[in-house]
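Every protein chain of the complex appears in place save one, which is left out.
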Amino acid sequence: MKIIQKREVWRRRTRDALLSTVVVLISVLVGALLVYGIGRSPFEAYATIFTSTFGSPSGFLYTLSQSGPLILVSLGLVLAFKGSFWNGGGEGQMLLGGMTGVMATYLAHLNNAPATLFVGFAAAFFISGAWASISGLLKVFFGVDDIVSTLLLSASAAFVVFYLVRVPFRAPTSQNAAVLGSVNVPNDAIFPSFFGINGVFPFAVACSVFLYFVLTRTKFGFKLRVLGNNRSTAIAYFGKAKANRLFISVSFLSGGFVGMGGMAMVSAFTFNIIAGASGGAYSAGGFTNSYGFIGIAIVFLAGLDPLAVIPASVFFVALVIGGLGLLVQLTIPSSLTITISGVAILFVSARLPIMQRLRTLVRRR
Amino acid sequence: MLVLQVSNIVEEGRDLVKRFGDLTAVDHVSVSVRRGEIGVLLGENGAGKSTYLKMLNGYLKPNSGTIYYEGQEIKFGSARHAVKKNIHTIYQNFSLIDLFTVKENLSLIFPDKSAGELKDMINKYGKNVDLDTRVALLPAGVKQRLEITRALESDAKVLLLDEPTSVLAYEERDKLFRDLAKLGKERSLAILITTHKLQDVVDYCDRVTVLKAGRLVLEKLVSETSLKELAVAMFGAAEELEESAAVGKGLNETDKTLEVKGLSVRGDNIPLAVRNVTFSMYRGEILGIIGIAGNGQLELADAMYGLRKPVMGEITTDASISKMGRKLRIARVAFTSDDPIMVGLAPDLSVKDNFGISLVDQLSDGPFVKWDALEQFASTAIERFEIKCNSQEDLLRELSGGNIQKVLVSREFGRDVDVLIAVHPARGLDLHTTYLVYKQILEIKRGGVSVLLVSEDVDEVIYVADRIGVMYEGQLSEVKPKQEWTRQAIGSFMVGAQASEGAQIAT
Partner (left out) sequence: MAFDLGFYTTLVGTTIFLSAPIAFAFLGVMWGELSGVFVFGIEGQMLLGAVAGFLGTLATGNIAIGLGLGLLTGIAIGLLSGFFEVTLGADQIIFAIALLVIGPSLSSFLYGSYLGGLGLSAFSLSIKTFQNVAIPYLSDIPLIGPFFNQPIIVYLMYVLVVLTHIFFYRTNLGLKIRAVGMNPLAADSMAVNVYLVRYLSLVISSVLATLGGMTMIMAQTGFYSDNVTAGRGLIAIALVRVGNWRTQLTFAATLVVGLLLSLVADLQGLFSGGGVISTTFPYEIFATLPYIFAIAVIGISYKWTRSNQPASIGRPYKRD
């Protein structure tokens, strides 16, 4: 039985992975068409992306490092969707987490790297988690749709952060009203690198393994999965109160991991938060690189598996970073690669209907 | 006799067969719908009446057999095709938009009529209904009348009604049939209804066709048959109940596990699904509650497990299960619902995971799940109930319907509890597995568990239960030991004919 079980699991996993790869290929194809459409060579474009991200050992390591924050954000979203919490507020939660990290480490004055890092990440986790759990509470007690409240709150979070950057935590040297920068994090809040890879990557991988463990081996993870799959069943066999508490916990944890992604971004790469004064609602001045949304694509392409999130994140981060390379080297706008991610999300939205049709086609044979 | 007779048959289904996978829902049945007559398809749930109706109105396509309309053979492409042919159907859950007003609904159906014309239309068929009321606020009888109005104004020639009385109060029922009779004669309508209520047939209908398990058992003019004959046709002859493997125990007050007093529970479409029900359950016995679907048993079971809050009355438990509230109740009561995919299982999780749903608290070591123990439980259950799956890692939704049912049943039956509430546990199972399930229930009973079996199948309840109660329209009959019932008496209670048929025959 055991052997048959393992085989069954792998068969299903390969089938899902195949489908996801097809989606990614189609998106890449659309990207190629776009490049061709503006009169440039898709080969050139993709070659540039590849070389800047994987072409050299240092580039490769840098790409891996950069995937750290994205992995953390995606893990938060895995938790959310596994528990049926439609978290569309990843952008705001990430931004809030990053800002909280800046503020906490700036105010802590600890002069001790591990302690400061801990404070920063913990603060980001709790504040973003609390923010997301507002949506959880609203859904449980007031029936407010989680996708609606997370999106709206995410926009509000952006404004809160703008205020924080503009007034209490503005860098003294930052005077340009269009692009304001916050104070930098203290030196001991900068995540150290090891052997060329920034520590956020192994940290994110560790979180991924941890979540995998929680979801598959603990009672909590199990009940979460049941809740996410069939709320009525969860209510019937866990009790309504427990089911509601579980849902709110999911929202909190989800926001927490996404927030840590924001802190990771600050601690390893940006060192501060720059807020555009245009009042952009859900994508704030480029800090998040749309990770809050790209994470959704990753999560579904990875089949909601915390481990599979790692390679998927590396791939998408390569696109994002490679996109920057495009701009510098070929003067093709970097937004191309985010568009490709968007197209991936587009096809993800249709994955269930398409799979059903494929299944009936196969059955007819 | 009269040779020349103008046929008054408007629509006819000849030798119709309908299969769903392995299940034959309708097995070579011929029914005709005649002008100026109220015909009725009578039978228990699952007898095939609704399915047959849905073939007559184009919603389903028969696997074999022919449908004739006004003498011509016809094949319906869709339900709308039938509507175009003036065959109108009124379903139990109405096809009106609840949140819209009457006027808005009618404007959608009759876009060419003005507000004044709509008002005239309403008044023609009944007392004044304010056009600007929201449909959701209207009583069921009025909604039904609106649907009938709609059908008539669309020049219906055939009117099919699916279980029209199931949502009506007693007075409304009377009005419905009087209206149908009057309109039927005025407009030469051919009317066919389906019902499981014997009383409806006897009081109001002209011609009855009894279906049992998809087959036609009897077809007569109502004037030429009797309640008794119909009951026998539906349920089988009045016989003494055979000795079954279940033997009722003597009932001891100290063995009482649950006591239900004056319980009333709200329904989804009707105000009260359960009305003032009182009974007790004891250790080591099986209490069977039988009734035709829609008479409140499901709501009763839900309320007993705690899924529905009663409007009135109380459920008290013995000291060991009682006031600890929900958490302990969940731990000590097992529940198999009648719709496993909706309540009880998680379709996208693996079979193994599904077994864990109600066991995870017992089979865990602190915060960690004891997967080995769970796998062990699962393999035992899979073996015992012969569940067909490739492995425990299969997704539940990949299993066939019967096997899905088996997962739920085997899981709940395997729990260590004080009370088991089993609702249609053998639904969708083949004969062999059904007896497996019954054997298991008897085992569980012998272990001292208090079992509540909610069923729609008279045979099942007779075979398994120690005491039996019948539910009809939310009310529970007297709960008596099995030996004090006859099959016919049970059947009569199920269709609400108990008053006329008198007392049961005691052994």
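For reference, chains read A and B in written order, and residue numbers begin at 1 within each chain.
Going forward, a residue touches a chain if its C-beta (ideal position, glycine included) is under 8 Å from a C-beta of that chain, and two chains touch if they have at least 3 such contacts.
Remember, predicted model here, so these are calculated numbers, not experimental data.
*Asks:* Just to verify: which one of A:Ile4, A:Ala155 or A:Ile274 makes contact with the chain not shown?
*Replies:* Of the candidates A:Ile4, A:Ala155 or A:Ile274, A:Ala155 is in touch with the missing chain.
*Asks:* Looking at the whole complex, which of B:Asp15, B:Asp98 or B:Glu443 touches the chain that is not displayed?
*Replies:* Per the contact definition at the top, the residue touching the missing chain is B:Asp98.
*Asks:* For chain A, which residues touch the unseen chain?
*Replies:* Within chain A, the residues that touch the unshown chain are 34, 38-39, 86, 88, 138, 142-145, 147-149, 151-153, 155-156, 159-160, 162-163, 166-167, 170, 175, 177, 180, 277-283, 290, 293-294, 296, 300, 331-333, 335-336, 338-339, 341-343, 345-346, 348-350, 352-354.
*Asks:* Pick out the residues on chain B that sit against the missing chain.
*Replies:* Residues touching the hidden chain, for chain B, are 79-80, 83, 94-100, 104, 107-109, 111.
Here, only the chains that are shown with their structure count from here on.
*Asks:* Please work out the Cα centroid separation of chain A and chain B, and write it as a whole number of Å.
*Replies:* 48
*Asks:* Can you check the complex and tell me which residues of chain A touch chain B?
*Replies:* Touching chain B: residues 1, 4-9, 12, 217-220, 222-223, 225-226, 229-230, 232-233, 235-241 of chain A.
*Asks:* Touching residues of chain B toward chain A in the complex: what are they?
*Replies:* 305, 307, 326-327, 330, 335, 337, 342-349, 353, 356-358, 360-361, 364, 367-369, 371, 379, 390-395
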